[in-house]
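The other protein chains are all here in position, but one chain of the complex has been omitted.
The block that comes next holds chain A.
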Amino acid sequence: MASLRARTTPLRALCSLQPLKRTTPLKPTLTTRSNIQSVTLPTRNHSTSSVSADELSHFSALASSWWDPMGPSRILHLMNPLRHEFIASCLAEGSTETTPSPSNPNSATFNYLDVGCGGGIFAESLARTIPLDANGPAPTPTRAASMTAIDPSTNLIQMAREHARMDPTVDAHLRSGKFKYLNTTLEDVLASTSPSTTTPASTITTATPQFDIVTLFEVLEHIDPKTSSPLTFLTNCLRALKPGGWLIGSTISRTLPSFILNQVIAEAPWPIGVVPRGTHEWSKFVNPPEVKGWLQEGLMRAADTGVSRGGASVAEDMSWKCVGAIYVPGLGWKMVPGSEDWGNYFWAVRKGF
C-alpha cells in the first residue's frame, strides 16, 4: 500500500490525460489513413487537453460508419448488451442508495456519466432506458434517470447527436436534458461541479460528486502509459462518483493469449479477422491486476480532501468485480468468468461510503 501512495507527479500535470475510445476502421487501412490526412480537425480547445491529434483525427474520420450495424464498429455494437448486463450485475450488489426506498424499489434514480462515449453506442442505448415518466418504474435493472456522455472529438459528438435524433424517445431526453452529449473532458466536468468557476484544476478534489455510475468502456487500452497516467485519470473518474457508486469499464489484457486473439487472429485479413489491422496496440493493453492497483490508489486519492488525506482503509475493503468476455464468431459475445487474461474483460469497482 505504501508504495502505491508514493506521489511523484504534480496532480495538475496528470490531469491532462484525455482518454480516447478507439474502434475498428472497417475499410482497409490504406483508405482510412488517406481519409485521415485529408480531414481538418475541429477539435475543441480543452482547458487541460493533451489529446493526441492523430488519434482524434482517426476517430473523427470514422464518424460516418460508426452506426452502420455491418460497419467497422459492428463488434462494439454486439458487445453493448453485455455492458448492460454487467452494470445490472454490479447494481444487484449495491448502489448509492443506503436504504432502497420501500415504496418504489425499482424507480429510475441513477445518474450516469459515460466517459469517452465516442459515437454514443452505449450512451444512446442507456438513454433509451430512461423512463419518459420520471415517477414510473424503470424498464431495466440499470435504472437510469439521466445520462451525461462526454468525448473530446467534436465530430463524434456531433454525429452522436445526429443519430440520437432518429429515435423520438432519445430525442425527447436530449431536449429535456436528461440525456446530454458534451464535447468536453472529464476534468472540465469535475471543475464545472465545483462551487467556483475559476477553480484551478489542481483543486478539483473539492468538487461535489454527482454521478451514481461512471462508465469507461473500451477506453483504458487506448491510453499510452508512457505519456499519460491511467492512475490520475481513474482517480478523477472515482472523484465524480457519489459514495457507494460504481466505476465500471471494460478493456483488454496484455497477455500471450490476448496477443494471439487480438493481434494475430482478430486483425487477420478477411474473412478470418473481425477487426481491421492497426486497431489496437498491444503495448497499451492493461491487465486486471494493473487496473485493480490503480483503482486502489485512486480510491485513496479520491478520498483526499484539501486538508486531509484518505487512509489506506478506503482501498482495503473495495468491492472489485472482474469477468472476461469472449467473442465467438457466429455466436457473439459471451461472458466467461476466468477468461480475464485471454483478452477482453469487464471490471468494476464500488466507491465506499
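Simple rule for what comes next: contacts are C-beta pairs under 8 Å (C-beta built on N, C-alpha and C of every residue); 3 or more make two chains touch, one makes a residue touch a chain; residues count from 1.
Definition applied: contacts and distances are computed from a predicted model.
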item: Per UniProt record, name of the chain withheld from view ["Translation initiation factor eIF2B subunit epsilon", "Trafficking protein particle complex subunit", "Large ribosomal subunit protein bL19m" or "Ubiquinone biosynthesis monooxygenase COQ6, mitochondrial"]; value: "Ubiquinone biosynthesis monooxygenase COQ6, mitochondrial"
item: Touch with the omitted chain, as defined above, among A:Arg128, A:Lys292 or A:Lys321; value: A:Arg128
item: Which residue of A:Ser89, A:Thr154 or A:Thr169 touches the chain not shown here; value: A:Thr169
item: Residues from chain A at the interface with the omitted partner, ascending; value: 69-70, 77-78, 80-81, 84-85, 125-129, 132-133, 139-140, 142, 162, 165-169, 171-172, 175-176
